[in-house]
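The complex is shown incomplete by one protein chain, all other protein chains being positioned as in the whole.
Here the chain labels run A, B and C in written order, and each chain numbers its own residues starting at 1.
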Amino acid sequence: MAEEKMNSDKMWVTMGPQHPFSHGLWTLRVEVDGEIITDAEPEVGYLHRGWEKECENRTYNKIIPMADRLCYSASMTWSHLFCKVAEEALDIEVPERAQYLRVVADEICRIQSHLMWLAAVGTDVGNLTIFLWALREREFMLDLNVRLCGQRLTTNYPRIGGVRNDMPYYFERDCMRAIERFEKSLWDIIRLTDDSSIFVGRMKGIGYITRKDVANYGITGPAMRGCGVDYDIRRDDPYDAYGEMEFEVPVLKEGDAYSRYMVRIEEMFQSCEIIRQAMKKLESIPKNAPYRLKVPKCIPEGTHMARIEDPRGEGLMYLVSDGTESPYRLKVRSPVFVNVSASKHMVQGVRIADIPAIMAMIDMCLGETDR
Amino acid sequence: MAYESITNFIVNRGYEDLIAMSPYEVYNLPYDIAVKIWESLGGLIAWLINLIFPNNGVSQWLISDPVTNGFAIILMVIVIFAVSFVFCLLMLWEERKVLGRMMDRRGTMVGLKGFLQCLGDGLKTFMKENVVPKAIDKKIYWWGLSLVIGTSVLLACMVPLSNRWFIVDYQAGLLIIFALFALAPFLILCAGWAQNNKYSLIGGLRAAELMISYEIPMLILLAGTVLMAGSFNINDIVAYQEEHIWFVIPQIIGFFTCIVCAVAESERVPFDLSEAEAELVEGWQTEYAGMKWGLIMLGDYFRGYVACALVVFMYLGGWSLPVIGGEDWYLQYFPEIVFLLKVALVFFIFVLARAALPRVRTDQILNVGWKALMPLSVINLAIVILLKVTGVM
Amino acid sequence: MSEDANIIEKPSRDDIVSLVKAEFGGKVEFIESTKKNIKAINEGRRLFMKADREVLHDLAKYLHDKLNFEQASSVAGVDWVDHMQVVYHLTNYCTSMVVEITVDIPNDDLHIASVSDIWEGANWHERETYELFGIVFDGHPKLERLLTPKSYEFFPFRKSYKLRGQE
Partner (left out) sequence: MKYLDKYPKKFKGTGVIAPLGKVLRHFFTKTVPHRPVTILYPYEKEWVPDNYRGRPGLRFDRCLGCGICERVCPTTCIELVDVADDEGKMVKRPQVNLGRCMMCGYCAEYCPVDAMTTTTDYELAEFTRQDLIYDPRRLNFEYTTDMMEVHIEEHLMSNIAKGITDQPTAFYKTDRPVLEDSKCISCSKCAKVCPVNAIEMIVVGQNDKGKDIKRPKIDDKVCISCANCVIDCPKDALKMNEVL
């Protein structure tokens, strides 16, 4: 095989694990013919730390802050997901106030995660202004996180049976202000991206996936909705208070990198809408209403499954409990883990310059991929 | 007499003597400065020698006209280089501060509003380990690097700041600058190949690919300017613009096309394909570590300076300024500063483009080059010819 | 998908139960959840079944081709010490039904048919399960270690693999 490769005009370029385009530690080995990519092979596992095995030795409460660390920018949804699977095991629904608080926290997390992604897109296409403007907006979302739960990234906010604390004073006011400001500033960033023919030209027409392939490869999240699959767990398999929220799920049929980009931008606007609705609902719930249930330390025996719409796709946890304080087995289905396995399919026939643009649309997060 | 007074050795030559002694036909300011430096420096040395060996011939020889001329020419080159070098650092500072403010941050903060940061960066790159990979083509690796930097520095020194600040007043001034400018992609290709690294090879290939898309429109634009002014000589072009009108007004299309080409020529964002850091790590510079990289960086700014200067010469009237109240005082004191300010202004547009636009792809730059820049430059040329034929200009 | 006339795009929970029972008989067993308060289970968006190892591939193909389960969400291994288990989660986009298939494998014969020819998305999940539990998926195109180094010779997620501090 080696000799054959030596004699051909093609060469293998190893992009990663330390490469500016790979946000995190992973490798994409690509075979290029000039600048055109003919083959590719993703390699992950540099960050594998046996997360699932580690959980088997920890009590349920101790896993919540660990679940935060699965993904630095979507920490809220991961700890939420873990709490959901534990609640499913305990067969309880959390109080109404906690449900809405979780929705607000989740959507703040989704916005800041998408902004992190937008910043990464900025660097990948070579414009640092997008990067810094997006991070500037993200900072306001992180400030909301700080107000709500005391930390910027590793929030540790959901608890099994509710949330850690109620809203602090004036949180509604701060939240509404931040959302309003954010919506205005996002239009500013859109002026740099969608109004720029260079940016659109770099995004359009690369990394096509058909609807059939998306389902077959198991790609989920905005990447899936950008390819014509009209499916969102928040709407179709509602958890917590999402069933009562009214929002639209953006779906585009093109299936290229640009449509995936647009789906994410629209999702940020929809998230703002959800936060507004949830805040309005929270006003109608009395302030001293319960937001946290007292739950037993041990979770009854059985197998349990919960899933959630992570900013990157479908997060699924499968829990086997044996009646003790710690889980017997906890399986995490990470959306990026599946999405990146399809990268070979996506980069076929594009140029080297397109790889960062296509891979940015997966929104890599290696913490949850390698677990 | 045991020793003579130091004033005997320091000759203060007048304007007439200077013109008579100098190799130039017209007054040259850096030459004047260099002569002044040598008069004090050489006079001091001659006086010191005379203290030890009284009445020797060397002291007299040191302050004689031919020797002063010789040393003055060496010193003049240093003066010219130092000015362009410092101005490049100023441009670097301008870029960092302006870019920072555009991105809603502060830019560099070290000393003198951040200007001393470039000195710190320079020092840092010089202190770095000089890593040279083993499996390289040594000769081309080093020559490619040296020539890329060398041509950039040469170009920067060849740019005249005014009609009294130049090294040589060529008849083919603009043409030779263009010729040297176009040499770089070839050297980059060689350097990229010599490093035995896939990224740098692709970067070098991209530099060559990039060249054919902007070099031709650039030369057509040059033809427009030259046709209008009737000369390749920079002095003549500027004088013509001063006399009639800045070319930016009749050739407004050419001006904008030229800015795009100039950005591409100096390989800056959005046309920095050959060193696109998102996909090619550092492109053709990947294996040039430490101070080699620092020099390449500096060379890039030299080229940026020259590209801006070309735009100023061709469209913005060089060092000329529509002055009110007689031109004598202006020409006597600060045409160089006016020129440099104009260069900084054009560089501001470069920085703006860097802040607002993402990097283009290889096929896109070819598209832009052949489908937009090329026709625009031809249209510009047609307008120039029309104006010339009808005798408007 | 729609070119296949036999496909049922939106199978209800009862449809799936009756159709699968008719097709596979006693090889597939349905488990009723005892949970009362979970929204998704109450609204019939979850279906738990236990299948025999022999019929798994046919069952998967049937679910994919006939009942429109387009996506394999996850493939998980569980080590029950006396036997192993592979758990599949399959999703239908139209009804957002999630089917959980549990397959028992005896410890002395850790083989099971791969479903990566049906769903490409199961590919990496199966590789992961292979390297962490040592369950061999027959017919998998590239059954190599993915997350752990290629030189590993043990299967770290088995219960017999003790962590430091666990004796």
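Assume a residue touches a chain if its C-beta (ideal position, glycine included) is under 8 Å from a C-beta of that chain, and two chains touch if they have at least 3 such contacts.
This one's a predicted model, so the numbers in the text were calculated from it and none came from an experiment.
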Touched by the hidden chain, restricted to displayed chains: A, B
Of A:R49, A:R191, A:K212 or A:K280, the residue in touch with the unshown chain: A:R191
Omitted-chain contact residue, chosen from A:M11, A:I36, A:M176 or A:L293: A:L293
Given A:M15, A:L47, A:C71 or A:I92, the one touching the chain that is not displayed: A:I92
On chain A, residues whose C-beta touches the chain left out of the figure: 58, 61-66, 69, 92, 95, 129, 136, 139, 146-147, 149-151, 154, 156, 161-162, 164-166, 168, 183, 188, 190-192, 194-198, 200, 248, 250, 252, 258, 262, 265-266, 269-270, 288-297
Residues of chain B in contact with the chain not shown: 98, 100-102, 104-106, 109, 352-353, 355-357, 372
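Operating definition for what follows: only the chains that are shown with their structure count from here on.
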Touch-based graph of the chains, sorted into line, ring, star, complete or other: line
Pair with more cross-chain C-beta pairs in contact, given A-C and A-B: A-C
Interchain centroid distance [CA atoms averaged], chain B/chain C, Å: 67
Whole-Å gap between the CA centroids of chain A and chain C: 24
Chain A and chain B: spacing of chain centres that average the CA atoms, whole Å: 48
Footprint of chain A on chain B - complex, ascending: 99, 102-105, 198-199, 202, 205-206, 269-270, 272-273, 276-281, 355-364
Partner chain B, residues of chain A touching it in the complex: 11, 13, 15, 19-21, 32, 34-35, 122-130, 132-133, 136, 192, 196, 198-199, 201-202, 351-356
Residue ranges of chain A in contact with chain C within the complex: 44-45, 48, 50, 52-54, 57, 88, 91-93, 212-213, 215-220, 229-231, 233, 236-239, 243, 303, 305, 307, 314, 316, 318, 320, 328-329, 331, 333, 337-338, 341-342, 370-371
